[in-house]
Every structure is written in structure tokens, then in C-alpha cells.
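Excluded from the complex is one protein chain; the other protein chains are retained at their positions.
Read from first to last, the chains carry the letters A, B and C; within each, the first residue is number 1.
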Amino acid sequence: MAEMTTSRLEAFSDGVIAIIVTIMVLELRAPAQPTLAALWKVAPVFLSYGLSFLVVAIMWVNHHHLIHAVREVTARLLWSNLYLLFWMSLVPFVTDFLGKNYREPMAVALYGLDLTLCSSAFYLLRIILLEQDHHDSGLSEYHASIQRKNAFSGALYLLSVPLAYLSIYASFFIFALIPAMYFFPENKLAAGHVN
Amino acid sequence: MAEMTTSRLEAFSDGVIAIIVTIMVLELRAPAQPTLAALWKVAPVFLSYGLSFLVVAIMWVNHHHLIHAVREVTARLLWSNLYLLFWMSLVPFVTDFLGKNYREPMAVALYGLDLTLCSSAFYLLRIILLEQDHHDSGLSEYHASIQRKNAFSGALYLLSVPLAYLSIYASFFIFALIPAMYFFPENKLAAGHVN
Amino acid sequence: MAEMTTSRLEAFSDGVIAIIVTIMVLELRAPAQPTLAALWKVAPVFLSYGLSFLVVAIMWVNHHHLIHAVREVTARLLWSNLYLLFWMSLVPFVTDFLGKNYREPMAVALYGLDLTLCSSAFYLLRIILLEQDHHDSGLSEYHASIQRKNAFSGALYLLSVPLAYLSIYASFFIFALIPAMYFFPENKLAAGHVN
Partner (left out) sequence: MAEMTTSRLEAFSDGVIAIIVTIMVLELRAPAQPTLAALWKVAPVFLSYGLSFLVVAIMWVNHHHLIHAVREVTARLLWSNLYLLFWMSLVPFVTDFLGKNYREPMAVALYGLDLTLCSSAFYLLRIILLEQDHHDSGLSEYHASIQRKNAFSGALYLLSVPLAYLSIYASFFIFALIPAMYFFPENKLAAGHVN
């Protein structure tokens, strides 16, 4: 009775993700003076925007692949999804904080922490998904492989939190590494599906 | 001629709710200084954001269950839905006010008042729905049970308004109690529907 | 080849309208001090928000009825629709200006002007629609009746522009009258369609 369909869950999540990715640009305040120096000051905010756009875009693609495999929207899945959207909704906040304080360990650590929590939500969602499908072993193997990758990137994000207090560059390296890691295999994987 | 479908009503409502839940994060202004003290000041704004995210998410789930049971989008239903969206659209405003003035009875009372009005809109929507379906007694019993729960939480929210002037903690207790009340049974209910 | 469907046009328009109606609340800045006097100052901004919410909601309902009758998305219809969305997208701006300067003729006139332009766009859209359907005379009569009502409310909005310089109250009376005029007959009309 009134069970939610996956398409409805997907449409709502897409709406929230589309807004998250777009409102971040509101924090890119145009400098009042048209000098290179003024624009230069916006550069870190711009770079953190670009990074977060990429991170959220990857999450959107992963979210789509994940939800597409769901057969039944149970309450646990629904609330785990809202748990994910909550941490994703904080991305504009930690991005803005990072853009304004990119040399401060705390801002770098907070950014890493929010992405760790997003990763944890993805991990949780896939556990629920894997419990639903215990039949199709090919599919399970595929999800288990993604889950390992998810656990690995979540662990790296978690590592970036204390690391920021030793060297912010190490944390930035992690922030750059994970999108690269997701971006390329996804590419290969999807290419493998074309034919 | 040009009657609205429930899916259209749902899509528009979902769009508005997705925006409401996401723009609240714009009020979480990143502190300019990266100190723990500066972050600490944002904590009440963050907590009120978290509470409102949960409240709006629960409303979204309830709204879905409600609209899913609708057979015909009459003008009364359409305008009652817009009445609900109006009060929901004020959640970011009262959340921001609460986050900035969390120790002030007025801010707490205003937050409770807006949620009372949202509850009243849900109550109204379900009355209209119950009038549409007078055949299926099993369904009616189900809706009547939700309606009682709705009336109870609406009354508690209403109580939180004057209570804030006696003790803001009593009002906060109500704000925490109602999501818990909705969250757990929904969980059980949906679990019962899985198979 | 790649003709747009009405459902796509509707979905995009709905998205824009949902955002328009929701971002207006961002202009309701929560007062920093929790005093009745501070809240009272927000009252005109709140009232202009409420009025615009109602006006945009009515436009949304009318837009739905209009687009639902469209059989073919021609380029003229597409661009007329974007012309409507442009003037609608300015509603948050004129609403904010009105809320901050509700006693000033210019702010009242500007609000009336934007609504006049929105009305002109609806008029244009329905002309294009009527040209498409010259067969079904019953439908044409129905649209011609709505078109007259549209012309009447457009003329009233146009009148509110110079009138604001004589008496802002006369303009406010028009702003209150038109939603009432649309709201009630729509109600009756839809009620007539229920069975």
C-alpha cells in the first residue's frame, strides 16, 4: 500500500543532487572590482567548487547505478538514502568553508569528514542492496567489487581528516586521487557495456 | 478537460520539497575564520538544519504515501496541497531564525507554529482524501489511524508554541519526540509491507 | 526530428516555477534579534511573499491547464513559453523590492508591471493554442472564455501601474482582487469536472 517506486526515489534524489551541484555556484561571489588580483582571490573558491562539482557528479553517477539495481524500496533503503542526501547537502557548506580557508587544516579536515560520511552512506546503501539480492551471483560479484572500492575510498577520506593537521597537501592529494580512481574505471566499465 | 494527474501534482510537490530541503544549507554560512570557536557558533544553526532536514524528509515520505492514495486531483485537494507547500516553504525561514536565536522563546515558538500549520495542512489533505474513498473500509481504517497520529503530533506542535515561553527545553523535547514517533512506526509499517 | 513533447516542456516549466516559488523565501531574512518589533519589520516582506506565492501558484495551475491542451510544441509556442518564464522569473525580484518598499509607488508599480507582462505572455500562449485548434468548437469556446478573463486581469494589472502613483491602496486592491477572481471560478470549474 503506497510503497515507493525506485523511479520516485531516483527523481527526488536527482532533484536534490541537481540543486546541491548548482547552488554551490552561489558561493562564487563575483568580486566587485574587475582586477586580476580580485579574481585571483576567488581562485581557491573556484577550485574547491570545481572539485566538489566533480565529486558530486561522480556520486550522482554511482547513485544512479546503485538505485538502478534496487528492486524494492524498503524503509531501510529509503532512510539510508536520506542519510546520504543529508551528508551530500552539506557539500556546499564544506566547499565554501574550504574555499575561504584552503590553507587551514580544519577546513581541509572538515571537507574530508563530510566526504567520509557520504562514503559511509554509500557503503550502507550497498549493504542493504546486497542483502536484497542474494540470488544472482554475477551481480553480487559486481557489487562486491564496487563495495571494496567504496570502502577503500571511504578509508582514504577518513585518513584525510587527521592528515590535514600534518600536511594539507597530503589531504588534497587524496581529494584529487579519489575522483581520478572513480572516473577512469567507470569509464572502462561503461565502455565495456557499450556493445 | 485538463484535469491534473496525481503524478504531476507529485512531481511539482517533490520539486518544491527538494528545493526546500536543499536551500536551507545556504543559511549555514561558513565562518570566515577557521577556528573551533567560530565553528562552534555555527553549531546551533547546524543542529536546527539537521532537525529541519529530518522533519521535511518525514513530511516528504508522508506526502508520498498520502498522494499515492489519491484517485482524483480535485480543486480542493490541489489548493490544500499548495496550502501545505506554503507552510513547508517557510521551514527554511523559521529554521534560520531558530538557529540564530535558539535560546529565545519567540524563535522556538515560531518554529513550533510553522510545524503546527504544516500538520494542519496534512490533516486537511487527509480529510479530503477520506471523503473521496468511502468504500474500501480496510484502507479507511489505515488512513484513520494515520490521521489520529497526525492530529496528535499537530496538537503537540501547537502545545510547543506557548510552552516555549515557559521552557524552551520542553518545546525542544517535542521537536525531537515527533520525528522519533514518525520515524519508528513508519519503519515497522513499511517493513510489514515488504513481503 | 527531435520535436519537443508537451511533457518535456511541462517538466522544464514546472522545474522553473517550483524554483521561483521556493527561492522567494530566501529573501525572508530572519531578523537577528528575536523581538516582536524585529519580526514586525519582516511582516511586509512576509505578506508580499504570501501574495506572490499565491499568484505564482495560480499561474502554475493555469499553465498546466494551458499546456495540457497543446497538441504540438511549435517553435512559437516554445519561445512564448520561455517569454512567460522570463517574466515569472522576475517575480522574486519585484516581490523583494515591494516587501522592502511597500509604501513607495514605484515598488508597487513595478510589481504590477511584471504581473502585466506575465499576463501578456499567457495571452500570447493562448492565442497560439487557439490557432492550433480551430476544429473543436466546444473547446474553443472554453478557451475563449478563459482568454477574456485573462485579458481582463491583464488590463487590471496594467491599470495598477499608473494607479500606484495616485494611491498604492488601489493597486493593492487589484493585487488582492485578481487572485480571488481566479481562485474561485477555477474552483467551481474544476468541481464541475469531478464527475
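What we mean here is this: a residue touches a chain if its C-beta (ideal position, glycine included) is under 8 Å from a C-beta of that chain, and two chains touch if they have at least 3 such contacts.
Because the structure is predicted, anything quoted here is derived from the model rather than measured.
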Wait, the hidden chain, what does it touch out of the ones we have here?
A, C
Tell me which residue among A:57, A:128 or A:151 touches the hidden chain in the full complex.
A:57
So which bits of chain A touch the chain we can't see?
10-11, 14-15, 17-19, 21-23, 25-26, 28-36, 39, 50, 53, 57, 60-61, 64-65, 68-69, 139, 142, 183, 186-187, 189-191, 193-194
Spell out, residue by residue, where the missing chain touches chain C.
1-4, 8, 11-12, 15-16, 19-20, 23, 26, 72, 74-76, 78-79, 82, 85-86, 89-90, 92-94, 96-97, 100-101, 104-107, 110
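Following the convention adopted for this analysis, only the chains that are shown with their structure count from here on.
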For chain B and chain C, let me know how many angstrom lie between their CA-based centres, rounded off.
27
Please compute the C-alpha centroid of chain A, do the same for chain C, then give the distance between them in whole Å.
38
Can you pull out the residues of chain C that are in contact with at least two other chains?
none
